[in-house]
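Rest of the complex left out; these chains stay put.
Note that the chains take the letters A, B and C in the order they are written out, and that residue 1 is the start of every chain.
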């Protein structure tokens, strides 16, 4: 009971994931295999880092709709550099990350500086970055090939790709940032009540800008994982990813109103989203069925959490 | 180095399992394709198992890569795929081949250069989008006079088949000496195409034809043309011969569309896969028929 | 001491003025000497909080100058003021409900090593700070969102006391505190005084000011109208200075109401372990007081019987209605209850909406016909309310956020006065309200009672309960530990009852 109270929310959502895995295990012969796990681990790194960055943005009380497009733009830049200009990965990868970082910074500066709701700033940025990605690649997919694939290759001795471990590292890092550092506390505080933070004599602006910067950077890093897995750079990459990322974050219990959330739980949210997708594909569900089940599971996953809280008598 | 896969090895125990991976099943063309495959499977239940999958978002082909990986994880014997992107999924297909899965390419041809680069040969069965579009374009050109203004509504700009179709349309128009005044993307969507066409119609009062990269967009364009009251002057063409345009072909609101026989496309792919799995040699690429559909051929 | 010309005042205010839509502060002159407790009094909306906010950099003045130990001082933000040693406890609570107690106290100076919080050091510092305000039982890791108002107020004070300062500004720090905490605060103030710290103390409670302050300045309509040493204070003079002539303060104690039927019966109400088997009843026309220490569960009791919090067991009966528990406040209101919550900003007010919208929220059906609102009728009734409660607002359309704390409280209370309730629950109804308005609110409550409503008043100010109530119940640690009437109540017996539960708890935890 004690553990349920302290880590109840984590346990609850983890249970949803395990249930989902078991369910697909029953429905499909081949689901419960090492192979599926490896596939899953290869699929999630990009979404994981992006959802991790998004978690911070939601905690601070903002939203970032541009992550998918920023990933597209970073990919495009990576493709341009590596394919057309023959720049090696070690140089072009940092540049792609910096592109993401810049986009994030612009988001942050506009949101904070002009005090425009981040929803609109990042919606604008969504369009701008996607357009820029088309411009950069002239709407062509760039085939990069083997030179970008090391990131997606297996870590020696394991059956998981390097990118997976890196993305888990990002999750852990951001969680530590959130819980153990001053910056993290300020982020939570700003999301709870920005006005009160200002009254406490703290300028909330640098922290807010930084959070958007981190989220943009995460999108940049995500683009590397994405390109590594596909071996090519696609200006359409990541379209619609913002909703998937936000869904994962919110399934993980982070409040859209800010002030509450955990990157670790976001990671479980990502697992749920990805497992659902993988499982439905393996049983070969029809498109309409996939849609309906996905929708139902999203709602169910959160309901479980609500019921758990009711049961332990928490005031929801 | 990739292991040479012994396709001649008898499939032990179970019937072989074939995975059909397509683009968005929300698109009628692919749902027709899927239905054709399911029907074929129903008639041959004993011979093989079938898993049908499509993507949710037409532009996010990483989803298709995931599907390929999932199917490998599910240990299917063969993947029949209509690629969403002709380059980007080749690495994933190579991994599938390395894992011993037979791959057949349908609908949209994989990029030959990249295939050579990674050292793969994958048999292709599918239509020639360029040729189909060119046929439709030529049919319209015959109804116009040289120098008339025409416009093109493209699909998603990154999509290979959109690029091919637009190239075909453009070639036909240029050959016939037409004047292409505008070419914009309708993102494959009816609604988007409708607003673009409306704008084109008011910007170019002398417009004589709007050529669309698929039927869905053609429907939207027809509505825009009707709203502007110029149905008699402006010809519209589509591509795919979906069920909804049937009536429009009959009443002439769409003058031409192209039938790629989607329902047979997947079946061809599956049959080739079965034949190879049964030990026959891998066939050459086959181009399937594309037929122009006009008033006289309408269903 | 303050007459000695050689000693520079710690803080000097010269011709300070500030206007929003209309002037709020006019040409204020003020000095705070080392070791002095300088009290600031004035009616609600007189400008006290505005003055205090200017001193600590939260509001920028329009005119006038500040001097800090003789040097010109123009704080642009709270940081500037803090560096100059000016610290403030604000009237409204500004704690972050998702952070822990320790993190709230030290939010802008968390002990760190390379950006990482030193948890142990933080806990140590927090324990020390909490001890100073008598909260040694509170774990520093407690999340603030679960705490009551009184404790939160103490946290704000603890946060200020934990800083090194030369000038301490306290804006109504005791409005939600009981005598025990007030005494503790005063001993802290005396300690600082001895260290030469200057203190600006804002309060509406005359007795407090008499016991702690050495000088009083009186504000009226933004102007400083009088200043005298506390020793010379004559209450009537005071009232006249604050209100500008007419003194409506002294009210005759109205004759005893005749109590009729019972309108509220509470039986064995329990909320988890925090409220245990609370039973009492309230009769029509009666004003019942509920006393207790901070955290004794008074607020929770009120919320539970109003349906705002799920009670675990027990039953509540309103008037002739069926007995049971309300699961939603709307049921309680439908049954004839009303509640003035303790935390007005969080629980009662729509801060970004106008006074009118706030005042008529619970009475919209009166101001409408078949669902269509009649804004004229709303304005009319809001104006009437502003008159009755002396709410200082420019127009009924002014947003509530712009009102002074006391006036916000009046809006929150006024909402219920326009409808006739069978039972009115008032949680600290006069928190932050000035003396004159307090008297008129008391008067109103008595009238409401005379019309047959049963009124239940929670207050941390015993003198308020003594002057208002017919009967007083005392809670301690979630239990009912005493019941007194005018014949047998006194501060001593009530204190004794208020501590009773603590000793029981102690005994329980020992065995």
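One rule holds for everything that comes next: contacts are C-beta pairs under 8 Å (C-beta built on N, C-alpha and C of every residue); 3 or more make two chains touch, one makes a residue touch a chain.
Note that the coordinates shown come from a computational prediction; the quantities given were computed from them, not determined experimentally.
One representative per chain kind is drawn in place, while the complete complex holds these chains as A x2, B x1, C x1.
Everything that follows uses one rule, which is that only the chains that are shown with their structure count from here on.
Look at where the CA atoms of subunit B average out and do the same for subunit C: the two points lie 72 Å apart. Chain centres here are Cα means. That of subunit A falls 45 Å from that of subunit C.
A separation of 32 Å divides the Cα centre of subunit A from that of subunit B. Shared interface positions of subunit C, i.e. residues touching 2 or more other chains, are not present.
Residues 28, 30-31, 33, 35-36, 38-39, 42-43, 46, 134, 139-143, 145, 149, 226, 229-232, 234-241, 277-278, 281-282, 284, 286-287, 290-291 of subunit A are the ones touching subunit B in the complex. Note for the complex: subunit C touches subunit A at residues 58, 77-79, 82, 90, 94-99, 103, 107-108, 110, 112, 115-117, 272, 309-310. Contact residues on subunit B toward subunit A in their complex (touch as defined above): 19, 24-26, 31, 50-54, 56-57, 59-63, 65-67, 69-75, 85-92, 111, 114, 117-118, 156-158.
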